[in-house]
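As you look at this complex, bear in mind that one protein chain is not there, while each of the others sits in place.
Each chain gets a letter, A, B and C, in the order it is written, and its residues are counted from 1.
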Amino acid sequence: MTHSLLLPRLDGDKPREACGVFGVFGHSEASNLTYLGLHSLQHRGQESAGIVSAAADGLHSHLGMGLVADVFGREEVLRRLRGTAAIGHVRYGTTGESHIQNAQPFTVECREGAIGVAHNGNIVNALALRRRLEKQGAIFRSTMDTEALVHLLVREQAERFEERLASSLAQLQGAYSMVLLTETLLVAVRDPLGFRPLALGRLDGAHVVASESCAFELIGAEYVREVEPGEMIFIDENGLRSERPEALADTRAGRCVFELVYFARPDSLVFGRSVWESRKAMGRRLASENPVPADIVIPVPDSGVAAAIGYAEESGVPFDLGLVRSHYVGRTFIEPQQSIRNFGVKLKLAPVRAALDGKRVVVVDDSLVRGTTSRKIVGLLRQAGAAEVHLRISSPPTTDPCYFGVDTPTKQELIASTHSVEEIRRYVTADTLGYLSLEGMHTAVKNGDGGFCDGCFSGAYSLPVLSEVPNHRKRLFGG
Amino acid sequence: MTHSLLLPRLDGDKPREACGVFGVFGHSEASNLTYLGLHSLQHRGQESAGIVSAAADGLHSHLGMGLVADVFGREEVLRRLRGTAAIGHVRYGTTGESHIQNAQPFTVECREGAIGVAHNGNIVNALALRRRLEKQGAIFRSTMDTEALVHLLVREQAERFEERLASSLAQLQGAYSMVLLTETLLVAVRDPLGFRPLALGRLDGAHVVASESCAFELIGAEYVREVEPGEMIFIDENGLRSERPEALADTRAGRCVFELVYFARPDSLVFGRSVWESRKAMGRRLASENPVPADIVIPVPDSGVAAAIGYAEESGVPFDLGLVRSHYVGRTFIEPQQSIRNFGVKLKLAPVRAALDGKRVVVVDDSLVRGTTSRKIVGLLRQAGAAEVHLRISSPPTTDPCYFGVDTPTKQELIASTHSVEEIRRYVTADTLGYLSLEGMHTAVKNGDGGFCDGCFSGAYSLPVLSEVPNHRKRLFGG
Amino acid sequence: MTHSLLLPRLDGDKPREACGVFGVFGHSEASNLTYLGLHSLQHRGQESAGIVSAAADGLHSHLGMGLVADVFGREEVLRRLRGTAAIGHVRYGTTGESHIQNAQPFTVECREGAIGVAHNGNIVNALALRRRLEKQGAIFRSTMDTEALVHLLVREQAERFEERLASSLAQLQGAYSMVLLTETLLVAVRDPLGFRPLALGRLDGAHVVASESCAFELIGAEYVREVEPGEMIFIDENGLRSERPEALADTRAGRCVFELVYFARPDSLVFGRSVWESRKAMGRRLASENPVPADIVIPVPDSGVAAAIGYAEESGVPFDLGLVRSHYVGRTFIEPQQSIRNFGVKLKLAPVRAALDGKRVVVVDDSLVRGTTSRKIVGLLRQAGAAEVHLRISSPPTTDPCYFGVDTPTKQELIASTHSVEEIRRYVTADTLGYLSLEGMHTAVKNGDGGFCDGCFSGAYSLPVLSEVPNHRKRLFGG
Partner (left out) sequence: MTHSLLLPRLDGDKPREACGVFGVFGHSEASNLTYLGLHSLQHRGQESAGIVSAAADGLHSHLGMGLVADVFGREEVLRRLRGTAAIGHVRYGTTGESHIQNAQPFTVECREGAIGVAHNGNIVNALALRRRLEKQGAIFRSTMDTEALVHLLVREQAERFEERLASSLAQLQGAYSMVLLTETLLVAVRDPLGFRPLALGRLDGAHVVASESCAFELIGAEYVREVEPGEMIFIDENGLRSERPEALADTRAGRCVFELVYFARPDSLVFGRSVWESRKAMGRRLASENPVPADIVIPVPDSGVAAAIGYAEESGVPFDLGLVRSHYVGRTFIEPQQSIRNFGVKLKLAPVRAALDGKRVVVVDDSLVRGTTSRKIVGLLRQAGAAEVHLRISSPPTTDPCYFGVDTPTKQELIASTHSVEEIRRYVTADTLGYLSLEGMHTAVKNGDGGFCDGCFSGAYSLPVLSEVPNHRKRLFGG
């Protein structure tokens, strides 16, 4: 008997980023640039990809399930996406909701004309808004939070579009880094607390926005700055202008620290900080908080690499690569029958016996969620001869789910929500287990101004979450 | 140099049916039956297919581009479509609009709850409705005419759902044979003039509806009757009830005669008539109107078979099969380079030299649209040795496009709109060319009551068409 | 629970042709013509397809599993098959042997240089030859009978290639219509009894050969004549020459009558006879041998059409089309669960109730093999209202398997090998059942010279068959 499994991403039981967005205005190759930008943001969402472009003859759209390279794999597709402005989106959904109906950017035609919208984040009052709007006659075609925004927008009466938009956005509670595209205008907005990153850049006189600066590097654009929390940026043929409406002002701040811990690409700047530097700093701090006599420091590749280098620097224990990552993961793989199965982690990570044999090993990972993968990794290292295995996590214990755009396990599934560090250590069978402290993490990301949301580590979300967030998605599609 | 072409369907330049719909309520295998029903209706649309099912936990939907067997080709897909009621849809769109966004049944969530809608037809005032609704704040997600209906519905204030629906439908002008599904209710409606067919059947105590009765044959259901023009049928756990609201009453009638001429499957009943018998009757009448001394009568397979048998019966000229249809059409085929290309028709139809050589041949087709295929067929027959080729068309000259759910060429492309029969005969290089008369066609379909729309043959549509139907689809997606 | 089935071809339980071959020499578009020729011969084999071309720089080959249009579906493939000569092959194998290793034309490099070989037929002494050659040191790479020929060829010592080839061929017993290609020469040969057809044609000064003349019609080539049994035709830059070596002379004749009954395309000439005319003649004879009072004569489409027309002509009973064939067969189709399954025949054939209801129906098929499909068809006709169903088979009872290139069921599976006509009638539930007599069949195909093998109907094969033909294929690949 055999069964099929999708080779999980290496960090398969890590929280998953929900989306990445990209936008460009004023470039003759707008859709090509968006395509490349989305490729750079692929780590933020692998389920679906889409681009909407704006030309004189209207908006042009192409969406599909799968990776950017697959969805846009036929050359005529990009050619059809005419025009000098475009927005794009990559999405990561849970299996049950992998409907093409939920792919973005979505497009509507309404009183405002044709609009394309791409959204990264999560609106916590989406269900309440939806129910209220439905009572007013609104019709929803998807289960996407974002659809509510357009319904709010067309109900606004203010004269200026900017005001109507600000007033609509002000009714949303939660996380949104969003780009909107009409035939003549690109808009980039970020929620008042700034949960998700959004960067602004320039290329050959054109303006570009992207979830992370790594998208700028690929296309040769220059990083300018973050789009600020609560800021609306409007780009049209007259250039760029920024508005900071009062309705979107908030004294709180909610930058998602997990972007720096795990999500963002190490070569990116997010929230104006280098991800790579932040992770190395976490690793250094982790070493000073959790020292242990050891022979080598190794990362869980690739997510633990930067922190492990930092740990090695600070501790003086030599850095090495005790686990090799397969180049051939990410494909469907038939796992043979019972007696020789359970290859999940071994198919992705191979221990380097020569590096490990007889050694006292510090293994560094960025986070520990359910504990199952860590347990397997510790086992692999021991089988390969490690004399001692010291697990070090470059973030605090993950105790709470995220409501702001990250797809986390439920609180029950988070091992740290119900187990002490010592209990977790026993479960993962490590000799010692050390987490970075909450304070240490904030220090490492230079959070002098308290601008981060660390709710998944502290339960103290930057924005109140309803005690119960009903899964309204069940109602329409039932699963 | 080579280029790729999609092997056209045999009747590639014929008008194309736009859709087929199916619905079932009260059967434990609702989605399986819908799947089979759609397979029977595949000739009405090959571009996309979809099913929405209703279970206690909500509506479940699956849509995809391609044939029914492909879209539902993985077994888990049908299993996921739980519940005892379901609706389905097959669609034929033009290439430019082959967006998954336009696949049906589409689903919405609104004040009425979750609703799935599948539509066959065309709403001629869709653009005007859309513009009016947009001004009122409606947001459209697709270019489908049908989306307007739901916007109208949620704006209605009557107490009873039936009244709200009737009042909404009354604002639509055009052709609609439609099924709607909520968690507890299946609705089947037909426009006041009854352009498109819609049949009602029973299976094991369950109720079924389908565009054509051939879907009933496959699943073993019993044909009950047509859903009448202007009738709304509601099926729920209390059984079936019919309403004939005043708002949908109309003295005119618009059954599409082209359904009987070409679209519908020959084994179907549509408009309460046998398609096969109607076509044979057209063939008989064609023979009496257009006799010619000949040795054999052959059809253009498969669309001309029934009429050719009728022609042979009436004329006494022996029926034969002078053209053989390939079993392997319908796939992408690389056509080799210039000097030996133009195999279009020959790849699909092969002349039987032994049957044709030296013979005076009557060749019967159901309609003649652009004339290009007929010209090639006449050429094939002559090359295979036919001494004379007499082309007989079992319908009148096609002079006008359809606005009621059929995808026809423009008036300019219809050869009969600008050429006399003699000119067409010269173009297709036949020895003689004879069409069925308008009167003859109506006699053949037993149209005693004037209940058919023959606008594509007469220009006299059963319902007025705006002098200009702007292609509003251009606005949103631009192509 | 669901399970997957491949929608069987309409004549799914009919014997299956094993192969079709094509060759061309002296044309600048040799591989393009071969591609088109194979498309015309697709009915002779749908499992694999291949082309070998000959250019100054050697032989070029492309093989693949699937239909011609799929295997050669990327334009660069045909472009790579350079040269002015080419041969091609389509193959139908049983599922267990669907190895790409058995696809043809196969190519070898040996003392004779590079050779490509495409074969239609079956060598009955293949296993003995193989064992003898293996003892001599021959190495076999496939389970194909044809591989033995090349081993024989390189062991021949005669000076002239023609003599070496003749001497090798003389050691083969069985059926072979074969084309061979070297860098400078195309050879077409047919076994001494001429089991399988092979036709010779001309196009623009080039020579072409094909299993059936329908391939000539498509590419515009002219039919010249049959390659004669025991004839070797050599085509090179000096033109065509024929040899009739003594070693290949045989007084017996073995043209496969089943080619005319079922296999060949109706628009083809095979064995110098029109398939269409032969089938109509069988139908006429069937009517005179098995008359019955009836209202309509209908064919089982498409294989029974010609005979049904002949039957109608002779009997005076009107021809009609009571069964409609689906355009969408031939694809994988998920069949839903138990309670509504067994759609096999209904998915492919739909009865026309209006044509059948209350009628006494004669239904004509070309052959009856296992009886299961006939039983289902009779059932379908009765459900659709037929008052009487009279099954007529335009060939004699199929009592014996074929050993000469046709993939038949075993003798045990052939219902006529163990049941009387009356028993078969009861099994298929027909009111009457009539077969064409053996004598009648021979009369219909104008077999004045006794030149046909009718072993599958008579057990009297034109060539002796070993009492036991061991399935040597089992040895190498075991399944």
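Throughout what follows, a residue touches a chain if its C-beta (ideal position, glycine included) is under 8 Å from a C-beta of that chain, and two chains touch if they have at least 3 such contacts.
As the structure is a prediction and not an experimental result, all values here were calculated from the model.
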Contacts of the hidden chain among displayed chains: A, C
Contacting the left-out chain in the complete assembly, out of A:H43, A:R111 or A:K446: A:H43
Touch criterion as defined above, residue of A:D70, A:E237 or A:E439 at the omitted chain: A:D70
Touching residue (missing chain; options A:S211, A:S274 or A:S462): A:S274
Absent-chain contact - pick from A:R111, A:R155, A:R202 or A:K346: A:K346
Selected residue (touches chain absent from view) among C:E109, C:E237 or C:D357: C:E109
Contacts of chain C with the absent chain, listed as residue ranges: 55, 57-61, 63, 80, 82, 99-101, 106-111, 114, 130, 134-135, 137-142, 150-151, 154-155, 474-479
Absent-chain interface as seen on chain A, which is shown: 2-4, 7, 9, 28-29, 32-33, 35-36, 39-40, 42-43, 67-70, 72-75, 78-79, 214, 217-220, 265-267, 269, 274-277, 302, 305-306, 309, 312-313, 318-321, 324-328, 330-334, 336-337, 339-340, 343, 346-347, 350-355, 384
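We adopt the following convention: only the chains that are shown with their structure count from here on.
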Dominant chain pairing [most C-beta pairs in contact]: B-C
Whole-Å gap separating chain A and chain B, where each centre is the average of the chain's CA atoms: 46
Chain B and chain C: spacing of chain centres that average the CA atoms, whole Å: 37
Distance from chain C to chain A - Cα centre to Cα centre, in angstrom: 59
Numbers and ranges of chain A residues touching at least 2 other chains: none
